[in-house]
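First up is the structure itself, then whatever we jot down about it.
Only one protein chain is missing; all other protein chains are in place.
A and B label the chains in the order they appear, each numbered from 1.
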Amino acid sequence: MSTTQIYEQHYRRLDASIPLRGQRWIPIAREGLKALVSFRAYLGLIAIAWLPTFGRLVQVYFTTRFPEARRIAPIDDKFFFDASTGIQLVFMLLMAAYAGAGLIANDMRTGGLLLYLSRPLTLGDYIFGKAAILLVSLSMVTLIPNLVLFLGARSLAPDVLGAPVHLILIPKIIALSLVLTLPTAGLVLALSTLARNPRFAGLGFFFIFAGSSVAQVIAWRATRSPYAGLISIQATMRRAGEAIFAVKPARMTADLPPELAIVTLVAMCLVCLAVLKTRVRAVEIVK
Amino acid sequence: MTARVVFEKASRWYGPVMALNDVSFELGPGVYGLLGPNGAGKSSLLKLASGQLRPSQGSVRLLGRPAFGSPDVFHSVGLCSDTDALFEDFTGLQFVMALLSLNGFDRATSEKLAIEAIETVDLKDAMHRKVGGYSKGMRQRIKLAQSLAHKPEVLFLDEPLTGMDPQNRKRISDLMKRLGDEGRTVLVSTHILHELEQVTQRVLLIHNGRVLAEGNLREIRDLLDRHPRSVRLQARDPRGLARELVGLPDLVSLNMEDATGHLVAEIRKPDAFFSRVQELAAVHGVQEMWVTDENLESVFSYLVSK
Partner (left out) sequence: METERPATRPTWAAAQDVFAISIERMLPRPRSFWVFLLMAMPVVFGILLRIYPPRDLPLTGFELYGMVVALFFVRNLLPLVALLFGSALISDAVDSKTLTYFLTRPVSRLSIFIGEFMAYLVTVMTLTVPCVVLTYIVLSVGTPQGAGFGATHLVQDLAACALTLFTYGALFALLGVSLKKPLIPGLLFLFVWEGFVANFPGDAPNYTLTAYARSLIRHRPAEEGLAELFSKFFGVGESVFVLGSVGVISLVLATWIFSRREYVISS
C-alpha cells in the first residue's frame, strides 16, 4: 500500500473543470480587488491621485493656446518624468500603505492564511495573487494616469507629440512605472508579513521610505558622495528613471551610475521575496 | 430582595438595527441563566448590564448606580466576556495580578487573591506560563479567574464553559452554583442548555431583542397552559391503558409508538391526568411515566415559535 506524505499535498482532490496551472492566483487577485473597490476611501484616493494628471492636461492645453508658454513649461520627456516622480509619488506611497499593508498581515492575524494554504494553492500562487492586487492598485495611480496623460497630450498637442518617434514614451512610462511599483510592492508585502497589524506595516513602510531619504540627505551633506543615493529608495528609483527618460539627473545623485541603481532595486526586490517566502507560513509556534 | 441588576424598559439599537427592545427585569442574589439563539441580543444585554454600553432608551442600573459611567461599581462586579482576548505576553499569574492592581489591591494582596482564583479554576500548574501558549480551555479558565479574583458581588459570565473539557465544565458549573448559594448574583449566558439546567432553574429567555419569559423554569412552563404537556407512558398493556385514557376531557392527543410501544399523551391539566394514571397503574401495569417537554429546550422552542 503506497502512502503519500501529507506535506507534499498530492492527496488534494482537484475536481475543478478549468485548468489550474498558472491561473491559481487569479481568484485571489480578483476577490482582493473587488473587496478594495467596495471601499470609498480606495476610490477616493484614486480620484485624488488623478487630479494632477488633469492639471497637467490643462497645462498642455494652455501651451497649445499660448505656444510661448512652451518655453517656460516644455512638453518633453522631462514633463512626463516629472509627472511620475512628483506628487504622484506621494499618492503611490499612500496607495501602497492603504491597499498593501494589510494584504498578508490580516490573513496572518485572523488565520485566513490557513484557509488559503489548505486549498490546492502553492505559496507562489498566494504571493503572486496578493502582489497582483497591489500592483494593479499602484498602477491606477502611476502607470494609468501617466499613459492617459501621454495620450491626452498627444491628442491635444500633435505638433509636439504627434510624430511616431514619440511613441517611445509609452515603453518609457511603463518601464518607469515598473521601477517605481515593483520595489514598492515588494517592500510593502514584506512588511505586511512582518507585522500582524496593517497599521504598523503601513507606517513601517513610510518609516523606511522617508527615513532612507532623510538619511541620504544627511549622508550626502556629510560626504558629498553620490553613492549616498543608494541609501534612499526614492533617490535610487529616481536615478533609474532618469536613465530611462535620459533627463538631467538630480544634483545629489548625478554621478551615481544608473546601472548600480537598477541593481540595487533588483536586490531589494529579491530580499523582499526572500522575506515573503520565509514569513508566509500557516503555522506559528508560540514559545 | 435587593435587586442588584435592574433593567427598566431598556432598549438598545445600533443604527437601524434594534438589538434589545423594551427589556425590564431585576436580578437579586442567585444564579440566572440567559438563554437565546445567536443574534437574540444576549451579548448586547450583557454589555448593557456590565456598563460597556449605554441604553438608547430606558435605564440599566447596577448595584443602584447607572451601569454606564459608574466605574466605582466595578469594585463589586466581575465580567468574563466571550472574546478570546488576553494579555498574551503575560503569565497567567501576572495577568490576574495586573487586573487586580486596577482594583486597588497592593502587590501582596493581588498575588494572594490571584493564586486563590487560579486554584479555583485549576490552573495552578500553568500559572507561570505565558498566556499566549495556553490551550482554548486554559484561556477560558484564566479569563474566569480574573473575573472572580476580587470576589465580586455580581458576576457576568458570557459563555463561560466554551472550550472546556467535561471535567472542568463540571467544576465550573459547581463553582457557579456555589457562588449563587453564597448570595452573589451570577448571570450566565450560554447555549449549553442541559448544563444551564444543572446550574440554575432561574432563566431569562431572550429572542429578537425581547425577553420572552423570565423566572423559574417550572413556573414558566406552568404558565404555558395553552401549550399541552407531553407525557410518555410505558405500560404492560398499553392498548388497555389507552382505552381508559382516551375519554379524559383534558387529553389533547394520544399516540402509540410502533417501535417502543410507548404511549405519548398531550394533556392540558397534568395533575388530573397523573391522578387518573395512578388509579390505572396496577390494572394496566404502568411501569414508567415521564414528562418529556419540561426542559429548557422545549420551553424555548415553543416560545420562539410563538
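Just so it is clear, a residue touches a chain if its C-beta (ideal position, glycine included) is under 8 Å from a C-beta of that chain, and two chains touch if they have at least 3 such contacts.
These figures come from a predicted structure and were not determined experimentally.
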item: Residue of A:Lys34, A:Arg119, A:Arg221 or A:Arg281 in touch with the missing chain, whole complex considered; value: A:Arg221
item: Candidate in contact with the missing chain, chosen from B:Asn103, B:Gln198 or B:Ser230; value: B:Asn103
item: Residues from chain A at the interface with the omitted partner, ascending; value: 41, 45, 90, 93-94, 97-98, 194-195, 197, 199-200, 202-204, 206-208, 210-211, 214-215, 217-219, 221-225
item: Positions on chain B contacted by the hidden chain, ascending; value: 2, 14, 43, 47, 50-54, 63-64, 68, 70-79, 81-87, 89-90, 98-99, 101-104, 146
